[in-house]
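With one protein chain removed, the remaining protein chains of the complex are shown where they sit.
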Amino acid sequence: MSTLAVATPTEAVMNINVLYFASLADEANCQQETVSVPQSTSLTELYEQLSQKHRFSRPQAELRVAVNDYFANWTDQIHDGDSVVFITPVAGG
Amino acid sequence: MSTLAVATPTEAVMNINVLYFASLADEANCQQETVSVPQSTSLTELYEQLSQKHRFSRPQAELRVAVNDYFANWTDQIHDGDSVVFITPVAGG
Amino acid sequence: MTDNVHGHSMTIKRSVDEVYAIAERDGFALLDIAIDEERLKRTLDDDGCGAFACFEGRVRNHNNATSVERLTYYGYEDLAINQGRAIIDEAKQRFEITNAIAIHRIGALDIGDVAVWVGVVSAHRYPAFDACRWILDTIKADIPVWKQEYYEDDSSKWLSNNG
Partner (left out) sequence: MTDNVHGHSMTIKRSVDEVYAIAERDGFALLDIAIDEERLKRTLDDDGCGAFACFEGRVRNHNNATSVERLTYYGYEDLAINQGRAIIDEAKQRFEITNAIAIHRIGALDIGDVAVWVGVVSAHRYPAFDACRWILDTIKADIPVWKQEYYEDDSSKWLSNNG
(Lines give C-alpha, C1' and ligand atoms only; values in the text may rest on other atoms or scores of the structure.)
Protein backbone atom coordinates (compact mmCIF):
# COMPACT_ATOMS: atom_id res chain seq x y z
CA MET A 1 0.00 0.00 0.00
CA SER A 2 1.45 3.32 -1.03
CA THR A 3 0.63 6.66 0.59
CA LEU A 4 0.63 9.86 -1.41
CA ALA A 5 2.80 12.67 -0.12
CA VAL A 6 -0.11 15.10 0.24
CA ALA A 7 -1.86 13.02 2.93
CA THR A 8 -0.59 14.40 6.23
CA PRO A 9 -1.18 12.56 9.51
CA THR A 10 -3.38 15.33 10.97
CA GLU A 11 -6.03 15.13 8.22
CA ALA A 12 -8.79 12.55 7.91
CA VAL A 13 -7.82 10.24 5.06
CA MET A 14 -9.65 7.77 2.86
CA ASN A 15 -8.26 4.65 1.31
CA ILE A 16 -8.97 4.29 -2.39
CA ASN A 17 -8.32 1.11 -4.34
CA VAL A 18 -7.07 1.98 -7.81
CA LEU A 19 -7.05 -0.62 -10.60
CA TYR A 20 -4.98 -0.21 -13.75
CA PHE A 21 -5.67 -1.49 -17.22
CA ALA A 22 -3.96 -1.35 -20.61
CA SER A 23 -1.31 1.36 -21.07
CA LEU A 24 -1.86 2.76 -17.56
CA ALA A 25 -0.97 -0.66 -16.11
CA ASP A 26 2.18 -0.64 -18.22
CA GLU A 27 3.12 2.84 -16.99
CA ALA A 28 2.19 2.22 -13.34
CA ASN A 29 3.87 -1.16 -13.63
CA CYS A 30 1.16 -2.68 -11.45
CA GLN A 31 -2.42 -3.94 -11.65
CA GLN A 32 -3.66 -2.10 -8.60
CA GLU A 33 -2.65 -0.13 -5.55
CA THR A 34 -4.37 1.28 -2.50
CA VAL A 35 -3.73 4.95 -1.89
CA SER A 36 -4.51 7.09 1.16
CA VAL A 37 -5.66 10.59 0.29
CA PRO A 38 -7.31 13.44 2.22
CA GLN A 39 -11.04 12.99 2.50
CA SER A 40 -11.96 15.83 0.18
CA THR A 41 -9.77 14.63 -2.68
CA SER A 42 -11.57 14.80 -6.00
CA LEU A 43 -11.20 12.30 -8.85
CA THR A 44 -9.38 14.94 -10.84
CA GLU A 45 -6.92 15.52 -8.01
CA LEU A 46 -6.46 11.80 -7.53
CA TYR A 47 -5.57 11.32 -11.20
CA GLU A 48 -3.23 14.30 -11.09
CA GLN A 49 -1.36 12.91 -8.13
CA LEU A 50 -1.10 9.39 -9.55
CA SER A 51 -0.16 10.79 -12.93
CA GLN A 52 2.81 12.60 -11.34
CA LYS A 53 3.79 9.52 -9.39
CA HIS A 54 3.69 7.15 -12.40
CA ARG A 55 4.39 9.68 -15.16
CA PHE A 56 1.24 8.74 -17.07
CA SER A 57 1.40 9.92 -20.66
CA ARG A 58 -2.36 10.47 -21.09
CA PRO A 59 -3.84 13.79 -19.94
CA GLN A 60 -7.05 13.48 -17.90
CA ALA A 61 -9.03 14.95 -20.80
CA GLU A 62 -8.48 11.74 -22.76
CA LEU A 63 -9.73 9.48 -19.99
CA ARG A 64 -12.98 8.38 -18.46
CA VAL A 65 -13.28 7.29 -14.86
CA ALA A 66 -15.17 4.47 -13.16
CA VAL A 67 -16.06 4.23 -9.46
CA ASN A 68 -17.10 0.90 -7.94
CA ASP A 69 -17.45 -0.74 -11.36
CA TYR A 70 -19.69 1.91 -12.93
CA PHE A 71 -18.73 4.82 -15.14
CA ALA A 72 -18.70 8.02 -13.08
CA ASN A 73 -18.39 11.73 -13.69
CA TRP A 74 -15.10 13.41 -12.90
CA THR A 75 -17.03 15.66 -10.51
CA ASP A 76 -18.49 12.75 -8.49
CA GLN A 77 -17.29 12.54 -4.89
CA ILE A 78 -15.37 9.49 -3.77
CA HIS A 79 -15.38 7.90 -0.38
CA ASP A 80 -13.22 5.70 1.80
CA GLY A 81 -13.08 2.18 0.40
CA ASP A 82 -14.12 3.13 -3.12
CA SER A 83 -12.58 1.44 -6.10
CA VAL A 84 -11.46 3.81 -8.86
CA VAL A 85 -10.37 3.01 -12.41
CA PHE A 86 -9.11 5.47 -15.00
CA ILE A 87 -10.26 4.33 -18.41
CA THR A 88 -8.06 4.99 -21.43
CA PRO A 89 -9.76 5.01 -24.84
CA VAL A 90 -11.26 1.57 -25.33
CA ALA A 91 -10.63 -0.67 -28.33
CA GLY A 92 -13.04 -3.57 -28.28
CA GLY A 93 -14.70 -5.21 -31.24
CA MET B 1 -51.31 -28.60 -75.68
CA SER B 2 -53.87 -25.90 -76.20
CA THR B 3 -54.07 -23.62 -79.22
CA LEU B 4 -55.27 -20.07 -78.95
CA ALA B 5 -58.17 -19.05 -81.16
CA VAL B 6 -56.22 -16.23 -82.80
CA ALA B 7 -53.68 -18.56 -84.42
CA THR B 8 -55.06 -19.33 -87.85
CA PRO B 9 -53.67 -22.15 -90.00
CA THR B 10 -52.42 -19.80 -92.73
CA GLU B 11 -50.06 -17.83 -90.46
CA ALA B 12 -46.60 -18.87 -89.27
CA VAL B 13 -46.96 -19.78 -85.63
CA MET B 14 -44.59 -20.19 -82.73
CA ASN B 15 -44.95 -22.52 -79.79
CA ILE B 16 -44.47 -20.88 -76.42
CA ASN B 17 -44.17 -22.81 -73.20
CA VAL B 18 -45.94 -20.93 -70.41
CA LEU B 19 -45.29 -21.82 -66.74
CA TYR B 20 -47.62 -20.70 -63.96
CA PHE B 21 -46.80 -19.95 -60.36
CA ALA B 22 -48.72 -18.88 -57.28
CA SER B 23 -52.16 -17.33 -57.87
CA LEU B 24 -51.85 -17.61 -61.66
CA ALA B 25 -51.41 -21.38 -61.29
CA ASP B 26 -54.55 -21.45 -59.16
CA GLU B 27 -56.50 -19.46 -61.75
CA ALA B 28 -55.13 -21.32 -64.79
CA ASN B 29 -55.59 -24.56 -62.85
CA CYS B 30 -52.35 -25.87 -64.32
CA GLN B 31 -48.58 -25.61 -63.88
CA GLN B 32 -47.81 -25.08 -67.52
CA GLU B 33 -49.16 -25.20 -71.02
CA THR B 34 -47.77 -24.86 -74.52
CA VAL B 35 -49.58 -22.34 -76.69
CA SER B 36 -49.31 -21.69 -80.43
CA VAL B 37 -49.50 -18.05 -81.37
CA PRO B 38 -48.78 -16.01 -84.53
CA GLN B 39 -45.09 -15.27 -84.90
CA SER B 40 -45.37 -11.56 -84.22
CA THR B 41 -47.25 -11.98 -80.96
CA SER B 42 -45.89 -9.72 -78.24
CA LEU B 43 -45.62 -10.58 -74.55
CA THR B 44 -48.40 -8.11 -73.83
CA GLU B 45 -50.67 -9.76 -76.39
CA LEU B 46 -49.79 -13.18 -75.05
CA TYR B 47 -50.76 -12.19 -71.52
CA GLU B 48 -53.95 -10.58 -72.75
CA GLN B 49 -54.98 -13.73 -74.59
CA LEU B 50 -54.16 -16.06 -71.71
CA SER B 51 -55.80 -13.68 -69.28
CA GLN B 52 -59.05 -13.91 -71.23
CA LYS B 53 -58.77 -17.67 -71.49
CA HIS B 54 -58.14 -18.21 -67.75
CA ARG B 55 -59.88 -15.10 -66.39
CA PHE B 56 -56.74 -13.93 -64.56
CA SER B 57 -57.59 -11.37 -61.89
CA ARG B 58 -54.28 -9.44 -62.10
CA PRO B 59 -53.92 -6.74 -64.75
CA GLN B 60 -50.65 -6.85 -66.69
CA ALA B 61 -49.51 -3.64 -64.97
CA GLU B 62 -49.09 -5.59 -61.72
CA LEU B 63 -46.95 -8.31 -63.27
CA ARG B 64 -43.40 -8.80 -64.42
CA VAL B 65 -42.45 -11.24 -67.13
CA ALA B 66 -39.60 -13.71 -67.52
CA VAL B 67 -38.38 -15.29 -70.75
CA ASN B 68 -36.17 -18.39 -70.67
CA ASP B 69 -35.56 -18.05 -66.91
CA TYR B 70 -34.47 -14.40 -66.93
CA PHE B 71 -36.55 -11.32 -66.21
CA ALA B 72 -37.47 -9.63 -69.50
CA ASN B 73 -39.08 -6.42 -70.65
CA TRP B 74 -42.68 -6.52 -71.82
CA THR B 75 -41.43 -5.10 -75.12
CA ASP B 76 -38.90 -7.91 -75.71
CA GLN B 77 -39.66 -10.14 -78.70
CA ILE B 78 -40.35 -13.81 -78.13
CA HIS B 79 -39.50 -16.67 -80.42
CA ASP B 80 -40.62 -20.20 -81.15
CA GLY B 81 -39.68 -22.50 -78.29
CA ASP B 82 -39.32 -19.75 -75.70
CA SER B 83 -40.43 -20.31 -72.14
CA VAL B 84 -42.50 -17.46 -70.69
CA VAL B 85 -43.55 -16.86 -67.09
CA PHE B 86 -45.77 -14.08 -65.82
CA ILE B 87 -44.58 -13.08 -62.37
CA THR B 88 -47.13 -11.90 -59.81
CA PRO B 89 -45.81 -9.75 -56.94
CA VAL B 90 -43.29 -11.84 -55.06
CA ALA B 91 -43.37 -12.51 -51.34
CA GLY B 92 -40.13 -14.11 -50.27
CA GLY B 93 -38.26 -13.57 -47.04
CA MET C 1 -55.90 -29.25 -56.42
CA THR C 2 -53.49 -26.76 -54.89
CA ASP C 3 -50.74 -29.35 -54.61
CA ASN C 4 -51.15 -30.36 -58.23
CA VAL C 5 -50.80 -26.92 -59.75
CA HIS C 6 -47.98 -25.86 -57.35
CA GLY C 7 -46.04 -29.09 -57.16
CA HIS C 8 -43.29 -27.83 -59.48
CA SER C 9 -42.64 -24.83 -57.24
CA MET C 10 -42.51 -26.58 -53.88
CA THR C 11 -39.42 -28.68 -54.54
CA ILE C 12 -36.16 -28.06 -56.32
CA LYS C 13 -34.75 -29.99 -59.26
CA ARG C 14 -31.17 -29.93 -58.04
CA SER C 15 -29.44 -32.04 -55.39
CA VAL C 16 -28.55 -30.51 -52.02
CA ASP C 17 -24.83 -30.59 -52.85
CA GLU C 18 -25.52 -28.82 -56.14
CA VAL C 19 -27.47 -26.16 -54.25
CA TYR C 20 -24.56 -25.44 -51.90
CA ALA C 21 -22.10 -25.51 -54.81
CA ILE C 22 -24.21 -22.95 -56.68
CA ALA C 23 -24.56 -20.83 -53.53
CA GLU C 24 -20.78 -20.92 -53.03
CA ARG C 25 -20.06 -20.08 -56.68
CA ASP C 26 -22.87 -17.63 -57.51
CA GLY C 27 -23.96 -16.47 -54.05
CA PHE C 28 -27.60 -17.55 -54.22
CA ALA C 29 -29.72 -20.69 -54.50
CA LEU C 30 -33.10 -22.12 -53.54
CA LEU C 31 -33.33 -25.13 -51.23
CA ASP C 32 -36.33 -27.27 -50.21
CA ILE C 33 -35.04 -28.59 -46.87
CA ALA C 34 -33.73 -26.95 -43.70
CA ILE C 35 -30.93 -24.46 -44.41
CA ASP C 36 -27.57 -25.51 -42.92
CA GLU C 37 -26.44 -22.15 -41.61
CA GLU C 38 -23.11 -23.44 -40.34
CA ARG C 39 -22.26 -24.80 -43.78
CA LEU C 40 -22.96 -21.45 -45.41
CA LYS C 41 -21.03 -19.62 -42.72
CA ARG C 42 -17.98 -21.84 -43.15
CA THR C 43 -18.07 -21.10 -46.88
CA LEU C 44 -17.60 -17.42 -46.01
CA ASP C 45 -14.59 -17.87 -43.68
CA ASP C 46 -11.83 -15.51 -44.74
CA ASP C 47 -8.78 -14.47 -42.69
CA GLY C 48 -8.85 -11.03 -44.26
CA CYS C 49 -12.36 -10.29 -43.02
CA GLY C 50 -12.94 -8.72 -39.62
CA ALA C 51 -16.69 -8.53 -40.07
CA PHE C 52 -19.41 -11.14 -40.58
CA ALA C 53 -23.02 -9.93 -40.69
CA CYS C 54 -25.90 -12.28 -41.13
CA PHE C 55 -29.66 -12.29 -41.23
CA GLU C 56 -32.18 -15.08 -40.83
CA GLY C 57 -35.79 -14.60 -41.82
CA ARG C 58 -37.87 -17.01 -39.77
CA VAL C 59 -41.51 -18.04 -39.90
CA ARG C 60 -43.21 -16.25 -37.04
CA ASN C 61 -46.38 -17.28 -35.27
CA HIS C 62 -48.38 -14.23 -36.27
CA ASN C 63 -48.90 -11.76 -39.08
CA ASN C 64 -50.26 -8.54 -37.69
CA ALA C 65 -52.92 -9.78 -35.28
CA THR C 66 -53.58 -13.11 -36.99
CA SER C 67 -52.19 -16.34 -35.59
CA VAL C 68 -50.22 -18.32 -38.19
CA GLU C 69 -49.92 -22.12 -38.05
CA ARG C 70 -47.57 -22.70 -40.96
CA LEU C 71 -46.39 -21.18 -44.19
CA THR C 72 -45.67 -22.61 -47.60
CA TYR C 73 -43.15 -20.99 -49.92
CA TYR C 74 -43.19 -21.57 -53.67
CA GLY C 75 -40.31 -20.72 -55.94
CA TYR C 76 -39.42 -20.48 -59.60
CA GLU C 77 -36.03 -22.15 -59.21
CA ASP C 78 -34.23 -21.34 -62.48
CA LEU C 79 -35.21 -17.67 -62.53
CA ALA C 80 -34.41 -17.40 -58.80
CA ILE C 81 -30.90 -18.69 -59.37
CA ASN C 82 -30.28 -16.37 -62.32
CA GLN C 83 -31.69 -13.35 -60.51
CA GLY C 84 -29.88 -14.27 -57.29
CA ARG C 85 -26.55 -14.34 -59.12
CA ALA C 86 -27.26 -10.84 -60.44
CA ILE C 87 -28.18 -9.58 -56.96
CA ILE C 88 -25.00 -10.89 -55.34
CA ASP C 89 -22.88 -9.54 -58.21
CA GLU C 90 -24.46 -6.12 -57.77
CA ALA C 91 -23.95 -6.23 -53.99
CA LYS C 92 -20.24 -6.87 -54.53
CA GLN C 93 -20.06 -3.81 -56.77
CA ARG C 94 -22.11 -1.54 -54.50
CA PHE C 95 -20.41 -2.37 -51.19
CA GLU C 96 -16.84 -2.91 -49.97
CA ILE C 97 -17.40 -6.58 -49.19
CA THR C 98 -15.35 -9.69 -49.77
CA ASN C 99 -18.11 -12.25 -50.21
CA ALA C 100 -21.83 -12.82 -49.72
CA ILE C 101 -24.11 -15.84 -49.77
CA ALA C 102 -27.86 -16.19 -49.49
CA ILE C 103 -30.27 -19.12 -49.65
CA HIS C 104 -34.05 -19.04 -49.73
CA ARG C 105 -35.97 -22.11 -48.67
CA ILE C 106 -39.20 -23.25 -50.34
CA GLY C 107 -41.85 -25.83 -49.43
CA ALA C 108 -43.86 -26.24 -46.21
CA LEU C 109 -42.23 -24.49 -43.25
CA ASP C 110 -43.14 -24.57 -39.56
CA ILE C 111 -43.03 -21.72 -37.07
CA GLY C 112 -39.40 -20.89 -36.27
CA ASP C 113 -37.99 -22.37 -39.48
CA VAL C 114 -35.49 -20.24 -41.37
CA ALA C 115 -36.97 -19.15 -44.72
CA VAL C 116 -34.07 -17.01 -45.88
CA TRP C 117 -30.44 -16.73 -44.78
CA VAL C 118 -28.05 -13.96 -45.85
CA GLY C 119 -24.39 -13.78 -44.81
CA VAL C 120 -21.74 -11.23 -45.73
CA VAL C 121 -18.04 -10.93 -44.88
CA SER C 122 -15.91 -7.82 -45.27
CA ALA C 123 -12.79 -6.21 -43.86
CA HIS C 124 -14.81 -3.61 -41.93
CA ARG C 125 -18.19 -3.68 -40.28
CA TYR C 126 -20.43 -1.13 -41.99
CA PRO C 127 -20.23 -2.57 -45.52
CA ALA C 128 -21.16 -5.99 -44.09
CA PHE C 129 -24.27 -4.56 -42.41
CA ASP C 130 -25.22 -2.44 -45.42
CA ALA C 131 -24.77 -5.22 -47.95
CA CYS C 132 -26.63 -7.76 -45.79
CA ARG C 133 -29.66 -5.48 -45.52
CA TRP C 134 -29.55 -4.55 -49.21
CA ILE C 135 -29.33 -8.18 -50.32
CA LEU C 136 -32.25 -9.13 -48.09
CA ASP C 137 -34.37 -6.24 -49.35
CA THR C 138 -33.52 -7.05 -52.95
CA ILE C 139 -34.27 -10.76 -52.50
CA LYS C 140 -37.66 -9.83 -51.05
CA ALA C 141 -38.32 -7.50 -53.97
CA ASP C 142 -36.97 -9.53 -56.89
CA ILE C 143 -36.56 -13.23 -56.21
CA PRO C 144 -39.54 -15.20 -57.58
CA VAL C 145 -40.74 -16.76 -54.35
CA TRP C 146 -44.32 -16.60 -53.14
CA LYS C 147 -45.89 -17.61 -49.88
CA GLN C 148 -49.20 -18.77 -48.59
CA GLU C 149 -50.08 -18.51 -44.91
CA TYR C 150 -52.27 -21.13 -43.25
CA TYR C 151 -54.39 -20.25 -40.24
CA GLU C 152 -55.95 -22.16 -37.37
CA ASP C 153 -59.23 -22.65 -39.28
CA ASP C 154 -57.31 -24.20 -42.24
CA SER C 155 -57.95 -21.18 -44.41
CA SER C 156 -55.00 -19.74 -46.30
CA LYS C 157 -54.04 -16.73 -48.38
CA TRP C 158 -51.34 -15.56 -50.79
CA LEU C 159 -49.15 -12.90 -49.29
CA SER C 160 -47.40 -10.08 -51.06
CA ASN C 161 -44.36 -8.04 -50.07
CA ASN C 162 -45.43 -5.03 -52.05
CA GLY C 163 -49.16 -4.63 -51.67
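Each chain gets a letter, A, B and C, in the order it is written, and its residues are counted from 1.
By definition in this document, contacts are C-beta pairs under 8 Å (C-beta built on N, C-alpha and C of every residue); 3 or more make two chains touch, one makes a residue touch a chain.
Just so you know, these numbers come straight off a predicted model, no measurement behind them.
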(message) Using the touch definition given at the top, which of the shown chains does the missing chain touch?
(response) A, C
(request) Would you mind spotting which of C:Val19, C:Ile35, C:Ile87 or C:Leu136 touches the chain that isn't drawn? (result) C:Leu136
(request) Tell me which residue among A:Ala12, A:Ala61 or A:Val90 touches the hidden chain in the full complex. (result) A:Val90
(message) I need the residue numbers on chain C that touch the omitted chain, in ascending order.
(response) 38, 45, 47-62, 111-112, 123, 125-126, 128-129, 132-133, 136
(request) Tell me where the left-out chain touches chain A, residue by residue. (result) 19-23, 25-26, 28-32, 66, 69-71, 85, 87-93
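Convention: only the chains that are shown with their structure count from here on.
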(request) With chain centres taken as the means of their Cα atoms, state the distance from chain A to chain C in Å. (result) 53
(request) Could you put a whole-Å number on the gap between the CA centroids of chain A and chain B? (result) 78
